[in-house]
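One structure, as structure tokens, below. Some questions next.
For this view, one protein chain was removed and the others were kept in their places.
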Amino acid sequence: MTEPAATLLQVDHLTMRFGGITAISDLSFTAKRGDITAIIGPNGAGKTTVFNCLTGFYQPTVGRLELTHQNGKRFLLERMPDFRIARDAHVVRTFQNIRLFAGMSVLENLVVAQHIALTRASGYAVAGLLHLPVYRKAERRAVEQARYWLDKMGLTASADQLAGSLPYGFQRRLEIARAMCAGPVLLCLDEPAAGLNTRETDELSGLLLDIRKEHGLSILLIEHDMALVMEISDHVVVLDHGACICHGPPAKVRADPAVISAYLGTPEDEAIALTRGSR
Amino acid sequence: MPQTGIVFRGEIPARMTIDIFLQQLVNGLTLGAFYGLIALGYTMVYGIIGMINFAHGDIYMIGAFVALIGFVVLSTVGIASVPLAILIVLVLAMFFTACYGWAVERIAYRPLRGSPRLAPLISAIGMSIVLQNYVQIAQGARTKSLQPIVHGQYSIDVGQGAHVSVSLLQIIIIVLTVALMAGFTWVIRSTPLGRAQRATEQDATMAALLGVNVNRTISITFVIGASLAAVAGMMATLYYGVIDFYIGFIAGIKAFTAAVLGGIGSLPGAMLGGLAIGLIESFWPVFFDLAYRDVAVFGLLILVLIFRPTGLLGRPEIEKV
Partner (left out) sequence: MAAADRQRPPFVAMLRDSALAAVVAALLAVPLLGVRLVDNAGGLTLDYRLPLVLYAAAAVFAGRLLLSLAGHFLAPSFRDMTVSLPRMPRNSLIIVGWVLVAAAVLLPWMPFAERNLVDKLTLILIYVMLGWGLNIVVGLAGLLDLGYVAFYAIGAYAYALLSMHFGLSFWICLPLAGLMAALFGVALGFPVLRLRGDYLAIVTLGFGEIIRVVLLNWQAVTNGPNGITGIERPTLFGLSFSRAADGPTFAGFFGIEFSPVHRVYFLYYLILALALMTTLFAQRIRRLPTGRAWEALREDEIACRSLGMNPVTVKLSAFAIGASFAGLAGSFFATRQGFISPESFSFIESATILAIVVLGGMGSQIGIVLAAVLLVGLPEWFRDLSEYRMLVFGGAMVLIMLWRPQGLLSRREPTILLDPKPASAGATVP
């Protein structure tokens, strides 16, 4: 038996219907604290929908999504609006098609992510308007936090550029940095390697392992790059047509015949990468 | 609509009897026909290029003026047959107003396609101011009135000695509107033009790649919208007999309200929304102070948008994350 706090996220019987279409049916899985849990599956399997339910952008039709913090505090995510999931339960996500504040600078993106803490420090703008030291100090701390992530992501040189003008790979990293600045307990990454080249993907996997080690973070990952998934995840959940067809450690999933058959008929390289498990 | 539009002003009893109900139903349907016709122009343009064509109300006003001038010209030429006069004026008003609709799009909107979202809106507001003042300067600021042309009133007995009066003009207006809307729906559903239009609405770039002439399709949308507004303008000239350069503003806002109410982008929605606004306007003064009629319309709009943001017939939007 593991102690209760080891389970970070418990998803029970999650079902999501849009009109007559069932995008997810009766999905249950758990994510352990400190793990990298990957959700994989062919296109249209309902992976992003799971994320949208978890982060409150969709209201699940049926199901229970329970998140437990280290201190034992529990959150029922299906009952919370999206912004409260990020603010109180500290579940922060990135998006499949990057959503940056394109017209603002890279640094501003990272400072905005610390909005909640900074707003409190600015005394809901009053202390800020009066330019009180308490706010100035908080802002300096926010910038230092941002600088840490800029350095880590190799974005320091572009700090004052418009986020929208960055190259694609940089934008992906900036989005992760921004999510980290919001102080997540659970970081949900929606296809972070999409559109990256081989070298960038390698860097990404190193980075994710590194973040987890240093910040004691748990990561939920949607990814099509099987090599990346097999390399870094501790636990893999395989979705097909909205249902879980297999879950377990990467080695088990890789050998599961149901998984292989689900992937046949989808792009070949994915199926091949899946069986080989490496590039 | 001009403030002169309501048949009863204040002195009706604040209770509903069957004859008042039917009478206001008829009046409301007539009013709804105007709003529906104007709303179609808004909804089509919004559907195809996603902008509020702020000058559309003024296009309707221009339609009313062209129609009024047309009637006066015909009477000086000596055309005495009323149906013939109406037919000629209808064609003339639609043609000239369509020219205005086309020109507005060509001058003020087309160069701004792909600019920041607010640019075309400001340019549209500017265009609306230009059209209003142009007509004011060209035709004078005073209200213009026309003697009734279409006579004929039918009194229908609804029992218990109560009567409902329906004018020939009201019948013409409703029949004409229904016919136009039916024809128009057919055009959008079943002709190559309608297909091009719907394709452009879905994805202008893709439509262009597949050989749809997007510019021409958008122009035609404006032309159709303007000619429908011209019909409404002509009917207003006949029905109210009083127009001025300012009638387009309020009519425009209300028709846009109708379009949103029905679900913007939806053609049947625009008609339904127009009808709803017409009925609300005609029934409001039965119970409440006429002066606050516009408040009722906008209040309803706010309520609908809060509880059903897609309007009555709009497609529900699933937020793409």
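Letters A and B mark the chains in the order given here, with residues in each chain numbered from 1 onward.
Basically, contacts are C-beta pairs under 8 Å (C-beta built on N, C-alpha and C of every residue); 3 or more make two chains touch, one makes a residue touch a chain.
These figures come from a predicted structure and were not determined experimentally.
Among the residues B:Y60, B:F184, B:F222 or B:F256, only B:F256 touches the chain that is left out of the figure.
The hidden chain makes contact, of the residues B:V66, B:I86 or B:I218, with B:V66. Among A:A182, A:L204, A:M226 or A:A262, the one in contact with the hidden chain is A:A182.
Where chain A meets the chain that is not shown, the touching residues are 55-57, 82-84, 86-88, 92-93, 95, 99-105, 107-108, 111-113, 115-116, 118-119, 122, 124-125, 128-129, 131, 135, 139, 143, 146-147, 150, 156, 159-160, 178-179, 182. Counting the whole complex, the residues of chain B in touch with the unshown chain are 46, 50, 52, 62, 65-66, 68-70, 72-73, 76, 92, 96, 99-100, 102-103, 107-108, 111-112, 115-123, 125-140, 142, 144-147, 249, 253, 256-257, 260, 289, 291-292, 294-295, 297-299, 301-302, 305-306, 309, 319, 321.
Assume only the chains that are shown with their structure count from here on.
Between chain A and chain B the centroid-to-centroid distance comes to 50 Å (mean Cα coordinates, whole Å).
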